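What follows is a set of notes on a single structure, which appears directly below.
The complex is shown incomplete by one protein chain, all other protein chains being positioned as in the whole.
Labels for the chains are A, B, C and D, by order of writing; each one numbers its residues from 1.
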Amino acid sequence: MMAIKTEPFVLNIGPVHPSTHGVFRMRATLDGEVIVNLEPVFGYLHRGIEKLAEERTYTGIIPLTDRLDYLASMSNNLAYVLAVEKLAGISIPERAEYLRVIIAELQRIASHLIAVGAFLNDCGAFFTPFLYMFREREKIVDLFEMLSGQRLLYNYMRIGGFTQDIPDEFLPALDKFVKQMPSFIDEYDYLLKENEILLARAKGVGILPKELAINISASGPVLRASGVKWDIRKVDPYSIYDRFEFDIPTGTAGDCYDRYRVRVEEMRQSLRIIRQAMEQLPAGPIRSEVPHLVRPPAGEAYGHIEAPKGELGFYLVSDNSIAPYRCHIRAPSLLNLTALRDMMIGWKIQDAIIIFGSIDITMGEVDR
Amino acid sequence: MEVVQRYIYSDTELDRTESEAIEALKENSQQPIPDPDRWLDEELERNILLTSLDTILDWARRSSLWPAICFPACCAFELIAANASRFDLSRFGMEILRASPRQADLMITAGTLTWKMAPQVKRIYDQMAEPKWVIAMGACGISGGIFRSSYNVVPGYNRIVPVDVYVPGCPPRPEALIHGIRMLQNKIAKEHTNIKLSPL
Amino acid sequence: MKFERYGKGIAKGLTVTIRHLLRHPVTAQYPEQRLNVSRRTRGNELIWDKEKCTGCATCAKTCPQGVIHIITSVSAEENKYVVEKFEMDTGYCISCGLCVEACPYEALFMGYAFERAKYQRGELVQADEMLLASAKRRPSGYMHPEIASELPRQTLLVERITEEK
Amino acid sequence: MAIVDSAPTALGRLETLPSDWPVGFWSHWGVFTVVIIAFVLLMVMGFIWLERRGMGRMQARLGPNRAGPFGLLQPVADAIKVLLKENITPAQGDKIVHWLAPVVVFAPTLMIFAVVPFSDGALLADLNVGILYVVAISSISALGVFMAGWASSNKYSLVGAMRNIAAVVSYEIPLVVAIASVVLLTGSLSMNDIVLAQHIPFILLQPLGFLIFFISGCAEINRSPFDLMEADSELVAGFHIEYSGMRFAMFYLAEYSEAVIISAIITTLFLGGWRGPVLPPWLWFIVKVFIVFFVMVWTRTTLPRVRIDQLMALAWKFLFPLALINLFITGIELLTWPEALPWVMILVNIAITAVLVLLWSKFFKLGWGRVEV
Partner (left out) sequence: MTVSLSAWDVANQIKEQFPDAVSEINDQAILVRSESLFEVAQYLKNRPELNFDYLNYISAVDYFDYFELVYQLISINHNHSLILKTRCYGRDNPTLPSLVSLWRGADFQEREIYDLIGITFKGHPNLKRIVLWDGFQGHPLRKDYL
């Protein structure tokens, strides 16, 4: 029998591709449909945020941080203001702490909704779960719009608290949302959790072993799906997270399905935290006295939070001027992609798409 | 399967050609492309020019604007929100997001454009079949927005593609985008087309 | 694929979509049906109060990217600044609201309207008289609670019962 | 009749069909050609409208409602716009093949309607090998798809076309075997006779056959969950990625007219075709076609896409053996109890289907994860 001569070919997936969640590019070398090599190419959304931050005031950077992970602007704001507050030694009022927790958890739900919806969309469920998730996200966006006046890039947090106190109609609306949401999560689970096709597509695909996950500095749901119980909210509680009861959902296999499930469970846990925070929310001021132009003493600080995508940290170096000397961003999306090549080699293009979708990245954060 | 050595390591050849394309485009697009305004003159004469065939054609074109995929950054999510259940662009027949630029009519430039991305966007625009329109969505699309002073950001899509409608905002609300799309539809309604049927 | 559950999962999914078919959609048909935006909305323009403005240019200094151009001259008789030109580019503004927050004389507001699309790039630059408040250019309640309380209540998707539990 | 008599002898064989028509063969031919083209175009528009509106409602939104009343003119607007868009041929593509491919894809879909009965005897050609003709002709479009994929000189389109060939070749087999069991029941290959034989719809007598036919039909025409050749989120637009303007319109049309065909054949084979009380036969036919298509829209809205090796495995490991067993059982039933009461047979067949599907589901293992094809 004569052997057929075959040759691998290079397929460019991206930068403009429906499933690259922005402008990511993968140079995949394929043998038939099987990926034999893959090289991620970044930088199509590199806007130089770290450089721009060096020439802006500490407050003026907050709009920049909005645009990092634009699906979780509030989390970015939170991470940044925590870093600055650590750097300048500012304490914030109790009410603001609670509101920060509520808002950060709402933002986590919103971001996970998109992540889960986009992942299912990548699996090929023709926009339906995505649109359902988007509808739910719209409710959170409404709440955030009520607070900040914008729908996507909120710019709501300030060093020392918030811009404005929450309006009167916020808490009743939040209460309604918290009551409605669990039944929606159940409904989504009913829609696709046990779907045979989804199980076949996602289970056992794109396995990220525990050791590798730690070694590549993965964080967030990607790390937890691999079975590492590592959540900054628990292991290094920032803000007032040590006052709430919640569990850290972890996966076992570290495959796409686990990552999807971990996100869904985290949404439930976030609702739990919001409920507790709403009960305990004290009255009082919303912002501590902070000068208009913050001038932290020379030094350095690293503030980090458990953002929806993973550990988001800001490493700030101050030289006692109104702008940071250096603002380094530890972007979870970028680091989670480190093992992309290992996870994808040997799988088909279709798997590559869902593996990529299950990592849940935002290009604004990857490239910065 | 044995894989040829050159596929394993990153392909520097591809990097070099990409780099050349970026530099060339950067060189050639230092000035903004003027906004198309020929249709404004046509508007004056449209009573004479706009035939009933044009009316039907323009109706068809504005009723089924299929957006191409060009979603670099943040505004994309307001665009998707406009497409999603609550605002539902599909009412205007726009829910078919053609992933292939060949079949799309409208490019909604949702997001910051970097120089590294610029050749790709230019290419998408060139690949779109006539007639085609561009909506510059958001501050980054119009002027570079907050990132204008950055070393890697194109100050506005009108440096590389002609823009029909500018929708300001950072990001614009979905309603604002729909308003922009309706403005574009009004513009299309006034266009006169010389039909040249290309052979099948 | 492994039909461990004999296609039960697929059937469950099908029931969810068919139930949605019978529910009322959540769509607001925009040009006809409008959602009330947030009272604090940061619309696509600035509203400038010429009377209150002292020309201190705090807004221009606070703006993270220098959208606002303000040219003042000193008026000898009244011993104060006279604003000769106040210009901003809505196509460049990111509506972050920092200028409104910073203004010490409450002379600057975010706009309430958002439909500000234009056909020409040049039309997006607004100056002086164009920035004043009018019936079509209402200020929003961002950082101005007294205005916010007069604006209509925001439409919320949570309050609309779209699905029975 | 004089005109029929003067018809060329080559067509003489078909002459027997339309003896009751006023001007004989030619008018029959002319009327039905026009009717079929109009029917296909209208049905495609109806399908596009149904799909977009129905899918919209299932996704908690409205769907197109601006162009015309209820958005009914949306497909018309799309059609006019697409037809008058620029035609682009890739510089490195094969020009002739690129030009020919849409025609090769679209023409067979019209041809199939020659044998689909709209009412008793109301069909262009009552071929005595009708269903065989359908199977034969419908495979031609796969060739067109491959031509398109290859001539575009685009990797995505090539991969899409490859997938399509693989899917069509695999799913043709369970499809034909499922048809065979229907043919066993009727004893005739003619579509008209198949409908006439259905005093009770064959979906009840052949539930397993229907299931197999429906799944492989969906796969054949690349409806979700088997829409691998277009696979929006993976292959961008699949084989027609480089097509624009009128040629893209032909692909779009072909895609939906294939859906019309599969719906029509399912209606004819399993749902009793044009049979039904009260309403006129052609209306029953259209209603049934729409119902079948609605189920396709429904599954498309709900289900994720399968992987290419799973697609293959489903055809070869699940559907093919089941189809064979179904054929075997149908044969045995016909031999042993030819006189059995229909309702007994219905119960027996449904029970057999349930047992078989459950059993096969138990044994059917693709294995999670990596599968080398």
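The rule is simple: a residue touches a chain if its C-beta (ideal position, glycine included) is under 8 Å from a C-beta of that chain, and two chains touch if they have at least 3 such contacts.
As the structure is a computational prediction, the values presented were derived from the model and not from experiment.
**Student:** Touched by the hidden chain, which of the shown chains?
**Tutor:** Answer for the hidden chain's contacts among shown chains: A, B.
**Student:** Which residue from A:24, A:98 or A:230 sits in contact with the chain not drawn here?
**Tutor:** Only one listed residue reaches the unshown chain, and that is A:230.
**Student:** Which of B:29, B:85, B:152 or B:185 touches the chain that is not shown?
**Tutor:** B:152
**Student:** Taking the full complex into account, find the residue in A:22, A:43 or A:254 that is in contact with the omitted chain.
**Tutor:** Residue touching the absent chain, from the options given: A:43.
**Student:** In terms of residues, what is the contact footprint of the unshown chain on chain A?
**Tutor:** 42-43, 46, 48, 50-51, 212, 214-218, 228, 230, 235-237, 300, 302, 311, 313, 315, 317, 325-326, 328, 330, 334-335, 337-339, 367-368
**Student:** Considering the whole complex, not just the chains shown, which residues of chain B touch the missing one?
**Tutor:** Touching the chain left out of view, chain B contributes residues 9-10, 12, 15-16, 18-20, 22-23, 115-116, 151-152.
In this section, only the chains that are shown with their structure count from here on.
**Student:** What chain lies farthest away from chain B once each centre is taken as the mean of the Cα atoms?
**Tutor:** Of all the other chains, the one whose centre lies farthest from chain B is D.
**Student:** With chain centres defined as C-alpha means, what is the inter-centre distance between chain A and chain B in Å?
**Tutor:** Once rounded, the distance between the two centres reads 28 Å.
**Student:** Going by the touch rule set out above, which residues of chain A reach two or more other chains?
**Tutor:** If we look for residues of chain A contacting two or more partner chains, we find 17-18, 63-64, 128, 131-132, 135, 138, 153, 191-192, 195, 197-198, 200.
**Student:** Which parts of chain B, given as residue numbers and ranges, touch two or more other chains?
**Tutor:** 84-86, 88, 91, 99, 146, 149, 170, 173-174
**Student:** Graph shape for the chains shown, where an edge means the two chains touch. Line, ring, star, complete, or other?
**Tutor:** Contact pattern: complete, every chain touching every other.
**Student:** Going by the contact rule set out above, which residues of chain C touch chain D in the complex?
**Tutor:** It is residues 1-4, 6-7, 10, 13-14, 16-18, 20-21, 23, 25-27, 29, 162 of chain C that touch chain D.
**Student:** Under the definition above, what is the set of chain B residues touching chain A in their complex?
**Tutor:** 1, 3-4, 7-8, 10-11, 14, 69-74, 76-78, 80-81, 84-86, 97, 99, 111-112, 114, 116-117, 120-121, 124, 146-147, 149-153, 170-171, 173-174
**Student:** What part of chain D is in contact with chain A in the complex they form?
**Tutor:** 55, 58-61, 155-156, 159, 224-225, 227-228, 231-236, 300-310, 366, 368-370, 373
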